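A single protein chain has been omitted from the complex, and every remaining protein chain is retained in its original position.
The first chain written gets the first letter, and so on, giving A, B and C; residue counts start at 1 in each chain.
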Amino acid sequence: MEAENRLQGTAVTGVIGEDVHIVGIRIIERALMDAGIKVTSLGAQVSQEEFINAALETNADAILVSSFSGHAEILVRSFRDKCIEAGLDNIILYIGGSLLLSEENWDQVEKKFKELGFDRVYPPGTSPTRAVEDLKTDISHRRRK
Amino acid sequence: MEAENRLQGTAVTGVIGEDVHIVGIRIIERALMDAGIKVTSLGAQVSQEEFINAALETNADAILVSSFSGHAEILVRSFRDKCIEAGLDNIILYIGGSLLLSEENWDQVEKKFKELGFDRVYPPGTSPTRAVEDLKTDISHRRRK
Amino acid sequence: MIRNKKLSEEEFFKQRKEVLSQWHTGKEVDLDEAIEYHKNLPPLKNFANKMRYAKEHNEIYASTGMGKATVEEQIELLQYVEEHGKADLLGLSPDSLTRQNDYKAAQQGLEESMRTGKSKLNGLPVVNCGVSGIRRLVESVNCPIQPRYGAADARLCDEILFAGGCSNSSPDLFMDFWQHSAKVSLETVVNTHQYVCRLMGYYTEHGVPMCAGAQGFYAAGIPPSLQTATVIISLLLQVEQGVKHLSVKCAGHGNLVQDVVSSKVRLNLLQEYLDKLGYRDIEMFPGISFNLMQYPVDIGTNFAVVFMNTLMAKLIGAQQNDIRTVAEAKAIPTKEDVADTFRTAKAMENFLQKQKIEIDKKEADIEAQMEEKEVRSILDKVLEFGDGDVLVGAAKAVETGVLDNPFAANRAAAGKVLGIKDSEGAIRYYNTGNLPFSKEIIEYHKEKIAQREKIQGKSINYETLISDLLAVSNGYLV
Partner (left out) sequence: MIRNKKLSEEEFFKQRKEVLSQWHTGKEVDLDEAIEYHKNLPPLKNFANKMRYAKEHNEIYASTGMGKATVEEQIELLQYVEEHGKADLLGLSPDSLTRQNDYKAAQQGLEESMRTGKSKLNGLPVVNCGVSGIRRLVESVNCPIQPRYGAADARLCDEILFAGGCSNSSPDLFMDFWQHSAKVSLETVVNTHQYVCRLMGYYTEHGVPMCAGAQGFYAAGIPPSLQTATVIISLLLQVEQGVKHLSVKCAGHGNLVQDVVSSKVRLNLLQEYLDKLGYRDIEMFPGISFNLMQYPVDIGTNFAVVFMNTLMAKLIGAQQNDIRTVAEAKAIPTKEDVADTFRTAKAMENFLQKQKIEIDKKEADIEAQMEEKEVRSILDKVLEFGDGDVLVGAAKAVETGVLDNPFAANRAAAGKVLGIKDSEGAIRYYNTGNLPFSKEIIEYHKEKIAQREKIQGKSINYETLISDLLAVSNGYLV
């Protein structure tokens, strides 16, 4: 327990595409920082390239993408591939927010974005604590590899 | 047209069974009277026998049964047969109100009560005018026979 | 013979034997054991206690009727509504055969429901379920369960409900006489109600607070003063038999000034008559319902009705927000219907709880003055008729139309009084029938109606009456 609490990590956060919905990710960022994770916050309207460059610069463990516009499916196409191309081999990728335009079965949404290369997918209303716990676990796994 | 307007008839009205929902039928009665139909109003909590006796006494063209309790199906069982037994051979039978306990497809409800011997079946929210028009038509048919 | 006088213990227990023998479950009722049972329930399962808690904490509780044909279905419903509807009070509606004391037919319905697994009754056959059935309900949830029904003779049903752990009832004289039975006499209803109240008084005297209450009668479309008069009469019957906790209900019609005023007038005059007639230490809990003749079929309009009901509750300082579910117009509501409705009401209550809003004071003063005069005219006439005995007077008042109701199911109502909305949606007397009103009062109402005719540019007729009755159901106030 002790060890886990001291465990640190670094993450890049932002809202992808033309999207300005900033509040959800702000809340997540704050929780991550409180948990001792170093956060590079890119804010709203961030492109895939900006995410990747920031991750390279900060040697990040994870990229946390937020999206509320309903255009996520289009906006994250081949994001994982580009990460790998840039040398971010086993970087942790999360996505959360209001991902699709119409209300759909959550399991299906999750499956879709996992296929698009994300390790974890979060619906609206996700508790920050959950995201923090997940990230801590995933970072410790990643580092043990 | 003229003739039709002067056409009269007599009807017995009431709420069947243990049911006290009196307002719907009061509104219908008033409309019938305004249209020149003689109404014998039995009020609430009327038994099958009371309906039949009143119809015999007044030589009625029609019996209008109202029911809101949701117990209508049980309460009107063999009503048509009893009418025939009592000599009310081709009396017009209407029923209206909130007939069943759960929301069901109206067509089905209508079918059910037609099978139970009613000539016409009316849902909640029926306009009094519609009932009056129907009754005038049916009485004129009946009298022509 | 009608008399507003407490039943002697002897009379009461004599009658009680007879009552309990009406159906075999009557044998299950043991008064001393029941009192012990109540004393061992958590304090906030007691209805009066919960009402007092609400009053002290400035809370408003949604309440409504809810009834299924079997104890199992009823438990499922109550638990669902408690959890998903965030309910503070739960309801229990007996079916209409039980209300009419046809326990045999109710038994058939119960058995058929159990056999088919489908509810064949419009409520719970309480008497057939017996004391043990009701206790299973009471023990399955945390909230108090509020029996909600009217009946000409609820004696056995209430015996079983109380012994089962319920701690309130509405032995509402005029509601039950006029609205819930077609042929019964006032004398009979007075007797059965005195019995029930005597029973509630007995529990109360033995340390179990029982809460009674009244709303008068189903007064959609009728100005409030007539309802207020009947409420006060009903409550005077209750307190005479030893009831100490009263739920004083009011039917809103949608004009908030009128609705708030009528609740205030009701509470003030009740206190006045209680004092005058010497009843002490009576606790009152105001409640309100939006009294429609027909609930909206459209779901959107239904939510708007719940909202008005809650706003009324806030403005009058009610503990009980007496609502109907958003499926009311259709059929017996499902558990989801009830829970959705309760959850909305709860959120509205939460949003309104601490707000500082009020009705226009000047308008309210005029309205209150007139309404007080009207109620006093009726009640003083009733007391005069009865030579000080409010029930003796009530009997004569019904005969002469001094107490009246145009939409009574019971034949014993003059049925002359009619109401109509004014231009702002308050209900006015269109026809005062035989109400003992002064010229001033009659003129006041006439003027309000004339004002509407002027504004709308057309005169009022029977069509207007009907359209007024159905206005709110269609999404309008006037």
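Side notes on the structure shown:
By our rule, contacts are C-beta pairs under 8 Å (C-beta built on N, C-alpha and C of every residue); 3 or more make two chains touch, one makes a residue touch a chain.
If you're wondering where the values come from, they're calculated on a predicted model, not measured in any experiment.
The missing chain, though absent from the view, touches A, C when the full complex is examined. The chain omitted from view is touched by exactly one of C:Val141, C:Ile359 or C:Ile460, namely C:Ile359.
Screening C:Gln79, C:Asn191, C:Thr301 or C:Thr334 against the full complex identifies C:Thr301 as the residue touching the chain left out.
Only one residue from A:Ile27, A:Leu56 or A:Leu116 touches the chain missing from this view: A:Ile27. Among the residues C:Gly109, C:Pro171, C:Gly213 or C:Gly254, only C:Gly254 touches the chain that is left out of the figure. Counting over the whole complex, subunit A has residues 15, 18-23, 26-27, 30, 43-46, 69-71, 98, 100-103, 124-125 touching the chain that is not drawn.
Taking the whole complex into account, subunit C touches the unshown chain at residues 86, 254-257, 296, 298-301, 303-308, 311, 315, 340-344, 346-348, 350-351, 353-360, 363, 423-425, 472, 475-478.
The rule we apply is simple: only the chains that are shown with their structure count from here on.
Taken pairwise by the contact criterion, the protein chains fit none of the simple patterns, being neither a path, a ring, a star nor fully connected. Contact counts per chain pair peak at B-C.
Rounded to whole angstrom, the centroid-to-centroid distance between subunit A and subunit C, based on C-alpha atoms, equals 57 Å.
Subunit B and subunit C, compared by their mean Cα positions, are separated by 31 Å. Among all residues of subunit C, none touch two or more other chains. None of the residues of subunit A touches two or more other chains.
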